[in-house]
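Omission of a single protein chain aside, the complex is shown with its protein chains in their original locations.
The block that comes next holds subunit A.
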Amino acid sequence: MFARGLKRKCADHEEDMGGALAGFRAVPSYSLQRQSLLDMSLVKLQLCHMLVEPNLCRSVLIANTVRQIQEEMTQDGTWRVAAPQSTGRAPLDRLVSTEILCRSMREQDGVHPAPGMGDDHVLGPGSELSTVTSAQTPRDPQNSVWEMDSPRENRGNFQKSLDQIFETLETRNPSSAEELFSDMDSSYYDLDTVLTGVVSRAEPGPCDGLQGLPPVATPASSSSCKSDLGELDHVMEILVET
(Lines give C-alpha, C1' and ligand atoms only; values in the text may rest on other atoms or scores of the structure.)
Protein backbone atom coordinates (compact mmCIF):
# COMPACT_ATOMS: atom_id res chain seq x y z
CA MET A 1 0.00 0.00 0.00
CA PHE A 2 2.70 2.33 0.96
CA ALA A 3 4.73 1.31 -2.06
CA ARG A 4 1.90 1.58 -4.48
CA GLY A 5 1.00 5.05 -3.36
CA LEU A 6 4.56 6.14 -3.63
CA LYS A 7 4.91 4.74 -7.09
CA ARG A 8 1.95 6.60 -8.34
CA LYS A 9 3.31 9.71 -6.79
CA CYS A 10 6.57 9.21 -8.56
CA ALA A 11 4.88 8.74 -11.85
CA ASP A 12 2.98 11.96 -11.31
CA HIS A 13 6.16 13.67 -10.35
CA GLU A 14 7.75 12.48 -13.53
CA GLU A 15 4.93 13.77 -15.60
CA ASP A 16 5.03 17.04 -13.76
CA MET A 17 8.53 17.54 -14.95
CA GLY A 18 7.27 17.65 -18.43
CA GLY A 19 7.86 16.15 -21.74
CA ALA A 20 11.56 16.56 -21.41
CA LEU A 21 11.57 13.50 -19.28
CA ALA A 22 9.41 11.41 -21.50
CA GLY A 23 12.42 10.36 -23.46
CA PHE A 24 14.10 9.17 -20.29
CA ARG A 25 11.39 7.02 -18.99
CA ALA A 26 13.25 4.01 -20.24
CA VAL A 27 16.24 5.09 -18.20
CA PRO A 28 16.39 3.74 -14.66
CA SER A 29 15.89 6.45 -12.12
CA TYR A 30 18.25 7.37 -9.35
CA SER A 31 16.28 5.39 -6.83
CA LEU A 32 16.24 2.30 -9.00
CA GLN A 33 19.97 2.56 -9.44
CA ARG A 34 20.35 3.02 -5.73
CA GLN A 35 18.20 -0.01 -5.05
CA SER A 36 20.31 -2.02 -7.47
CA LEU A 37 23.44 -0.87 -5.72
CA LEU A 38 21.93 -1.98 -2.43
CA ASP A 39 21.04 -5.38 -3.84
CA MET A 40 24.49 -5.79 -5.27
CA SER A 41 26.12 -4.82 -2.00
CA LEU A 42 24.04 -7.28 -0.03
CA VAL A 43 24.98 -10.02 -2.44
CA LYS A 44 28.63 -9.11 -2.02
CA LEU A 45 28.26 -9.35 1.73
CA GLN A 46 26.39 -12.58 1.59
CA LEU A 47 27.98 -15.45 3.30
CA CYS A 48 29.08 -18.26 1.08
CA HIS A 49 31.25 -21.16 1.94
CA MET A 50 34.71 -19.87 1.58
CA LEU A 51 37.95 -21.68 1.43
CA VAL A 52 40.01 -18.66 2.32
CA GLU A 53 39.19 -16.02 4.86
CA PRO A 54 37.85 -13.08 2.91
CA ASN A 55 39.09 -9.55 2.90
CA LEU A 56 37.98 -7.59 5.96
CA CYS A 57 38.72 -4.20 4.44
CA ARG A 58 36.53 -4.92 1.45
CA SER A 59 33.70 -6.18 3.63
CA VAL A 60 33.83 -3.14 5.87
CA LEU A 61 33.74 -0.80 2.88
CA ILE A 62 30.77 -2.63 1.38
CA ALA A 63 28.98 -2.67 4.72
CA ASN A 64 29.53 1.07 5.06
CA THR A 65 28.08 1.55 1.60
CA VAL A 66 25.01 -0.43 2.58
CA ARG A 67 24.62 1.73 5.67
CA GLN A 68 24.87 4.90 3.63
CA ILE A 69 22.20 3.73 1.23
CA GLN A 70 20.02 2.64 4.07
CA GLU A 71 20.36 6.00 5.78
CA GLU A 72 19.48 7.86 2.66
CA MET A 73 16.54 5.62 1.91
CA THR A 74 15.34 6.04 5.45
CA GLN A 75 15.47 9.79 5.09
CA ASP A 76 13.63 9.59 1.80
CA GLY A 77 11.10 7.30 3.29
CA THR A 78 11.41 5.28 0.16
CA TRP A 79 10.58 1.64 0.18
CA ARG A 80 9.09 0.51 -3.03
CA VAL A 81 8.60 -2.43 -5.27
CA ALA A 82 11.71 -3.06 -7.21
CA ALA A 83 11.30 -2.85 -10.92
CA PRO A 84 12.30 -5.89 -12.89
CA GLN A 85 15.99 -5.92 -13.49
CA SER A 86 17.07 -5.55 -17.02
CA THR A 87 18.31 -8.65 -18.69
CA GLY A 88 21.83 -9.77 -18.35
CA ARG A 89 24.59 -8.10 -16.52
CA ALA A 90 27.13 -5.65 -17.70
CA PRO A 91 30.00 -7.47 -19.34
CA LEU A 92 32.93 -7.44 -17.03
CA ASP A 93 35.54 -6.71 -19.59
CA ARG A 94 33.90 -3.55 -20.77
CA LEU A 95 32.80 -0.66 -18.73
CA VAL A 96 29.42 0.82 -19.19
CA SER A 97 28.81 4.28 -18.04
CA THR A 98 26.70 4.34 -14.92
CA GLU A 99 26.93 8.00 -14.42
CA ILE A 100 24.00 8.65 -12.24
CA LEU A 101 25.32 6.96 -9.16
CA CYS A 102 28.74 8.36 -9.70
CA ARG A 103 27.56 11.90 -10.04
CA SER A 104 27.97 14.30 -7.25
CA MET A 105 24.93 15.66 -5.48
CA ARG A 106 25.44 19.03 -7.05
CA GLU A 107 25.13 17.68 -10.54
CA GLN A 108 21.86 16.01 -9.86
CA ASP A 109 18.69 17.69 -10.89
CA GLY A 110 17.40 19.81 -8.10
CA VAL A 111 18.20 19.49 -4.51
CA HIS A 112 18.53 16.50 -2.28
CA PRO A 113 14.94 15.45 -1.82
CA ALA A 114 13.14 16.44 1.30
CA PRO A 115 11.56 13.55 3.07
CA GLY A 116 8.17 12.73 1.75
CA MET A 117 8.83 14.15 -1.65
CA GLY A 118 8.83 11.88 -4.61
CA ASP A 119 12.21 10.35 -4.74
CA ASP A 120 12.40 10.42 -8.46
CA HIS A 121 14.87 13.03 -9.38
CA VAL A 122 15.45 11.92 -12.86
CA LEU A 123 18.75 13.12 -13.98
CA GLY A 124 20.07 14.82 -17.00
CA PRO A 125 20.81 13.36 -20.33
CA GLY A 126 23.93 11.94 -21.73
CA SER A 127 24.52 8.75 -19.86
CA GLU A 128 24.40 5.42 -21.53
CA LEU A 129 22.87 3.78 -18.60
CA SER A 130 22.62 0.17 -17.96
CA THR A 131 20.79 -0.98 -14.94
CA VAL A 132 23.16 -1.93 -12.25
CA THR A 133 22.18 -5.50 -11.78
CA SER A 134 23.17 -7.72 -8.97
CA ALA A 135 25.89 -9.47 -10.84
CA GLN A 136 24.99 -13.10 -10.90
CA THR A 137 25.78 -15.73 -13.43
CA PRO A 138 22.64 -16.99 -15.12
CA ARG A 139 23.11 -20.50 -13.88
CA ASP A 140 23.28 -19.39 -10.30
CA PRO A 141 20.21 -20.67 -8.53
CA GLN A 142 20.10 -17.49 -6.51
CA ASN A 143 19.92 -15.40 -9.61
CA SER A 144 16.22 -15.64 -10.14
CA VAL A 145 15.62 -14.83 -6.52
CA TRP A 146 17.41 -11.53 -6.69
CA GLU A 147 15.86 -10.60 -9.96
CA MET A 148 12.25 -11.23 -9.22
CA ASP A 149 10.01 -8.58 -7.92
CA SER A 150 9.97 -8.78 -4.21
CA PRO A 151 8.37 -6.37 -1.86
CA ARG A 152 10.93 -4.67 0.24
CA GLU A 153 10.40 -4.75 3.93
CA ASN A 154 9.71 -1.67 5.84
CA ARG A 155 12.30 0.39 7.56
CA GLY A 156 12.22 -1.39 10.88
CA ASN A 157 12.84 -4.87 9.60
CA PHE A 158 15.60 -3.70 7.36
CA GLN A 159 17.42 -2.11 10.21
CA LYS A 160 17.03 -5.31 12.15
CA SER A 161 18.40 -7.42 9.37
CA LEU A 162 21.31 -5.06 8.88
CA ASP A 163 22.16 -5.33 12.54
CA GLN A 164 21.94 -9.06 12.30
CA ILE A 165 24.37 -8.96 9.45
CA PHE A 166 26.85 -7.03 11.52
CA GLU A 167 26.91 -9.41 14.43
CA THR A 168 29.96 -9.31 16.59
CA LEU A 169 32.91 -11.43 15.61
CA GLU A 170 33.11 -12.62 19.15
CA THR A 171 30.02 -14.74 18.68
CA ARG A 172 32.25 -17.13 16.89
CA ASN A 173 33.91 -18.92 19.75
CA PRO A 174 36.81 -20.83 18.32
CA SER A 175 37.10 -23.22 21.20
CA SER A 176 33.59 -24.42 20.80
CA ALA A 177 33.51 -27.72 19.05
CA GLU A 178 29.92 -27.33 18.07
CA GLU A 179 31.07 -24.40 16.08
CA LEU A 180 32.37 -26.72 13.46
CA PHE A 181 29.20 -28.69 13.20
CA SER A 182 26.74 -25.91 13.81
CA ASP A 183 23.63 -25.47 11.84
CA MET A 184 24.33 -23.71 8.62
CA ASP A 185 21.67 -21.14 9.25
CA SER A 186 23.34 -19.83 12.34
CA SER A 187 26.60 -19.60 10.51
CA TYR A 188 24.98 -16.90 8.45
CA TYR A 189 25.02 -14.61 11.44
CA ASP A 190 28.41 -15.66 12.34
CA LEU A 191 31.42 -13.93 12.37
CA ASP A 192 34.01 -12.75 10.81
CA THR A 193 32.52 -14.38 7.88
CA VAL A 194 29.58 -12.14 7.57
CA LEU A 195 31.51 -8.97 7.94
CA THR A 196 34.38 -10.42 6.05
CA GLY A 197 31.94 -12.29 4.02
CA VAL A 198 31.32 -12.97 0.53
CA VAL A 199 31.70 -14.19 -2.65
CA SER A 200 33.13 -16.91 -4.55
CA ARG A 201 35.04 -19.67 -3.01
CA ALA A 202 37.41 -19.52 -5.86
CA GLU A 203 38.28 -15.94 -5.21
CA PRO A 204 41.55 -15.21 -3.52
CA GLY A 205 41.11 -11.56 -4.31
CA PRO A 206 40.30 -9.31 -7.17
CA CYS A 207 43.85 -9.26 -8.36
CA ASP A 208 43.74 -12.65 -9.93
CA GLY A 209 44.30 -11.44 -13.40
CA LEU A 210 44.89 -14.78 -14.99
CA GLN A 211 41.51 -16.10 -14.16
CA GLY A 212 39.82 -12.98 -15.24
CA LEU A 213 37.32 -11.29 -13.08
CA PRO A 214 35.24 -13.74 -11.15
CA PRO A 215 31.56 -13.10 -10.93
CA VAL A 216 30.37 -11.57 -7.73
CA ALA A 217 28.91 -14.77 -6.38
CA THR A 218 29.73 -18.08 -7.90
CA PRO A 219 27.56 -21.08 -7.36
CA ALA A 220 28.40 -23.22 -4.40
CA SER A 221 29.84 -26.61 -4.97
CA SER A 222 27.56 -29.58 -4.95
CA SER A 223 28.62 -30.71 -1.53
CA SER A 224 27.26 -27.61 0.12
CA CYS A 225 24.24 -27.22 -2.07
CA LYS A 226 21.83 -28.09 0.62
CA SER A 227 23.30 -25.72 3.17
CA ASP A 228 23.39 -22.96 0.57
CA LEU A 229 19.72 -23.41 -0.05
CA GLY A 230 19.26 -23.16 3.68
CA GLU A 231 21.14 -19.92 3.70
CA LEU A 232 19.19 -18.72 0.73
CA ASP A 233 15.97 -19.34 2.52
CA HIS A 234 17.31 -17.46 5.43
CA VAL A 235 18.31 -14.47 3.38
CA MET A 236 14.96 -14.42 1.69
CA GLU A 237 13.24 -14.55 5.02
CA ILE A 238 15.00 -11.44 6.07
CA LEU A 239 14.35 -9.52 2.91
CA VAL A 240 10.83 -10.61 2.33
CA GLU A 241 8.37 -10.05 5.06
CA THR A 242 6.89 -13.43 5.84
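As a working rule, contacts are C-beta pairs under 8 Å (C-beta built on N, C-alpha and C of every residue); 3 or more make two chains touch, one makes a residue touch a chain; residues count from 1.
Note that contacts and distances are computed from a predicted model.
A chain of this complex does not appear here, and its UniProt-recorded name among "Serine/threonine-protein phosphatase 2A 55 kDa regulatory subunit B", "Integrator complex subunit 11", "glutathione transferase" or "ARVCF delta catenin family member b" is "Serine/threonine-protein phosphatase 2A 55 kDa regulatory subunit B". Annotation for subunit A: contacts to the undisplayed chain at residues 33-34, 37, 40, 50-53, 55-58, 60-61, 63-65, 68-69, 89-90, 92-99, 101-106, 132, 135, 163, 166-170, 172, 174-175, 179-180, 192, 195, 204, 206-210, 212-213, 216.
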